[in-house]
Each structure stands twice: as structure tokens, then as C-alpha cells.
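Heads up, one of the protein chains got dropped from this complex, but the rest are sitting where they should.
Let's turn to chain A:
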Amino acid sequence: MYGNDFAPPEDGPGGGLLGEVEAAEAALREAAARARRGGPAPDEDFAAYFADVIDADQKIEPRDWMPEAYRKTLIRQIAQHAHSEIIGMQPEGNWISRAPSLKRKAILLAKVQDEAGHGLYLYAAAETLGVSRDELVELLIDGRQKYSSIFNYPTLTWADVGAIGWLVDGAAIVNQVPLCRCSYGPYARAMIRVCKEESFHQRQGYEILHTLAHGTPEQKAMAQDAVDRWWYPSLAMFGPPDGDSTHSAQSMAWKIKRFSNDELRQRFVDMCVQQAEILGLTIPDPDLRWNEQRQAHDYTQPDYDELMQVIKGNGPCNRERMEHRRRAHSDGAWVREAAAAYAAKQRNKEKVAA
């Protein structure tokens, strides 16, 4: 149990997704309980055993043999995900000191602390694949590994904190819920934990927007402006369209990824339409409409050229985010050194005593 801050699954926005997280958790237990019958033995044909485990929807664990490309793909994906959580603390951290009330401030602090936690669960999952934490931190700081482009957009008003919770965390949840069923055990388990906590994030964002949208005309306009700015970048979070996605097919075969970028994007749009209606805010897409034939909404695609530009480092805040991360790392060096020196001193004392 994760405390009692979660309402039952059918209650309110994101509820259905929380139910899916629980289903994934149950499936993980069920698959673990189900004995694999027959098939190649783990010590005979490594590749055949690996394929058989994946095929049986069971989990690959850290000490199992795995293809080198599977290991590399997972390290890249989990590390980028971890970096995103850490960099993602910045746009919201920007508003902690200016939150409109003590309650909002306490909630935002807890949320940003959760993001740090998510980053750490994920770094720990990546480390089980044989890469060290130091290497991962270096890769981010040197700019050799990426983080999600969404965090390169600025948070200009308090309403942006709401829009990030509703749209950015909402898109992240749609992306991440299927990862709870990923074939790599430590990643799947970390994602179950992350998704349960993200659900609080999405709801707090939705509540901020709902409050603003039902406040003064100025507050409502501020909420609408935030939604206008965050809508398309949120759609771009699902990555390039399926035709241009380079990693998808192999990741699907390995059951790292379960749905294509476009499928998930569609799902997100379909969810948001009704939620926007209840907010009383407009999704900034004049061509958004229900398509009876497809049983889904038609919508305008985000600007993928802009996405590519932001990925390349030319978004509004890329430099600022990286500078801040580097500064935080170097400013914290003395703390790490002091803690290490203290630990060494204590070890020496023990040796002398012994």
C-alpha cells in the first residue's frame, strides 16, 4: 500500500490508469507464480532461454543472460528516463518559493521530492544492468545522454505548474503505464512505484487548473494560456510518428515497449478531451473532433521539426537546465566529500578499537 492518498480507480481523472498499474502489478505476481513448463534450460542455450522467458511474459532479471543490444537499449532508455525525472525538478522547483499558499507550497515541495525519488529508483534500476551511477551522472552532465525535451520549456506562471501536472504528468503516465509490464524486472517494478506516485501529481495539477478556471476571469485566462502553451509540447512527448521512430520495432519485440508512439498519443488525446470540458478550458486545436468511424478523436499533430530542434539543444531552456544541473552537482561536491571523509574516519576508529 502507498498510504491512502489514492481514491478508488474509477474516481476522477487518471483513475482508469491507476487501475491498469494495479493490473500490471497483479500480472507480474501471477507470471512469477506461473512455473515455466518445458522449454530450454537456462544453462543450455542462453539465447533460446531468453527468448522463451520473454515469450512466456516472464521477467528477465539482472543476472540472466541477455543480448548485448537488449542491455544497451535498456540502459539508454532507463537512464534517459532517470535524467528526465531529475531535470524535471527544475521547471516546477521554479515556483516553490512563489506558490500562492502554504498548502500549495507544501504539496509542490512533496511533488518535486517525488521526482527526485523517481530519478533515484530509475538510476538504481539502470545500475542493475552493470553501469555505475557515476557514469550515468557524467553522461548527463557531459550532454552525451538526453532527457525529455518537455523540460526545456519555461514555467512562466503559476498556472504552468497546474498544466505540467495535468498534461505533462498525464502524458508521462500514459507512456509509463505500459512500462509496468516491461520484460526487464527491475524496470517494471520501478515503474509500478513511479506510476502510483505520478497519479497524485496529475491530480494535483488538475486541481490547480480547476481552481484557476473557476476563479476570476484573469485566473481563468492564465489557466487557458498555460494549456495553450503546454498542449503541443505534451503531444510531442510521445516521440516522433511511428514511421520515423528508430527504436520502436525491436523494443516491441523484446516487450520493453508495448504500444507505438502514435497509439499512446491517440490515447492521451482521447482522455484529455473530456477532462478539458470539465475544466471549462479549451484545447488549442481547432481541428480536434470526434471521428465516429475510428471511435477516436482526430487532432492536429505537434510540430515535429520543433521537437527535433529542442532535442538538438535549441529549445527555450536547454542551456539553462544543463547549467543548473552542472552547478548543483559541483556545488554539492563538498557535501559528498565531507560525508565520505566522515565515513572513512569512523571506519578507521573502528579499526583502531578492534
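Just so it is clear, a residue touches a chain if its C-beta (ideal position, glycine included) is under 8 Å from a C-beta of that chain, and two chains touch if they have at least 3 such contacts; residues count from 1.
Just so we're on the same page, contacts and distances are computed from a predicted model.
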| item | value |
| --- | --- |
| Chain not displayed: protein name in its UniProt record ("Sarcosine oxidase subunit beta", "sn-glycerol-3-phosphate transport system permease protein UgpE", "1,2-phenylacetyl-CoA epoxidase subunit PaaB" or "Aspartate carbamoyltransferase") | "1,2-phenylacetyl-CoA epoxidase subunit PaaB" |
| Contacting the left-out chain in the complete assembly, out of A:Ala190, A:Ile208, A:Leu264 or A:Met322 | A:Ala190 |
| Residue among A:Arg34, A:Lys72 or A:Arg133 that touches the chain left out of view | A:Arg133 |
| Hidden-chain contact residue, picked from the options A:Asp64, A:Glu207, A:Asp270 or A:Asp303 | A:Asp64 |
| Chain not shown, touching residues in chain A | 1-3, 5, 41-43, 46, 61, 63-65, 110, 113-114, 117, 120-121, 124, 127, 132-134, 137, 190, 197, 336-337, 339-340, 342-343, 346 |
